[in-house]
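Right, subunit A next:
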Amino acid sequence: MSAKSKDSDLPLIATANDLRTGAVVYRSADGAWQRDIARAEIVEGKSAADDLLRRAEADLAVGVADLALIPIIREGAFLRPAALREIIRSTGPTIELPAWQPRA
Partner candidate 1 sequence: MAIFKGHAFVEDEWAVAAEGVPLPAGRAVVSKARFLAEHDTLSARNAPLGLILRSGETLDGLEDDLDRFQLIVLDIPKYTDGRSYSTARILRERYKYAGELRASGDVLRDQIMFLHRVGFDAFDVTHEGTIAALRDGKIKLVHKHYQAAAREDEEAAPGPRPWLRISPRGVPGDAHETGLDGGGI
Partner candidate 2 sequence: MYRYDEFDHDLVRERVAEFSDQVARRLSGELTEDQFKPLRLMNGVYLQLHAYMLRIAVPYGTLSSRQMRTLAHLARTYDRDYGHFTTRQNLQFHWTKLEEAPKMLAELADVEMHCIQTSGNCIRNVTADHFAGASADEIADPRPYAEILRQWSSLHPEFSLLPRKFKLAVIGAPKDRAAIQTHDIGLEVKRNDSGKLGFAVWVGGGQGRTPMIAKKVRDFLPESDLIAYMEAILRIYNLFGRRDNKFKARIKILVHEMGEEEVKAAIEKEFAAIDKTNMVLPRDAVERIERYFAPPPFDTRFNGAPAFDRARETDSEFASFVERNVHPHKMPGYAIATVSLKPIGGTPGDMTSAQMDAVAGIAEQYSFDEVRVSHEQNLVLPHVKLEELPAVYARLRATGLATANFGLITDIICCPGLDYCSLANARSIPIAQRLSERFADPVRQSDIGELKIKISGCINACGHHHVGHIGILGVDRKGEEFYQITLGGSGDETCSIGEIVGKGFSFDGVIDAVETIVDTYLKLRESPRENFLSAYRRVGEEPFQEALYAHAA
């Protein structure tokens, strides 16, 4: 197994929560904040990351809250966050939501 690359070497995407709804969103290359992580703009290297952050921060006034650049791991064509916290943000709670209903 190859050595695990340090988080700081990993590609980054921008994530936040939609200001109005709180939904988890990712910034795509066209500047939109949308819910599909697969469409997130990926950057590599510090200067590209700084640039993405600067562009994303412009949306803090009225678009989004809790902005962060997060490392992602590419597994083939599939994209997933490196951190468990961010995996959970992208897929939702790992448990089933309560669903008890009365029998019809």
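On the choice of candidates, all candidates are chains of the complex that A comes from, given by their letters.
Throughout what follows, contacts are C-beta pairs under 8 Å (C-beta built on N, C-alpha and C of every residue); 3 or more make two chains touch, one makes a residue touch a chain; residues count from 1.
No experiment lies behind these values; they were computed from the predicted model shown.
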Touching subunit A in this complex, which is it: 1 or 2? 2
Touching candidate 2 in the complex: which residues of subunit A? 17, 19-24, 60-62, 65-66, 82-85, 88-89, 92-95, 97-102
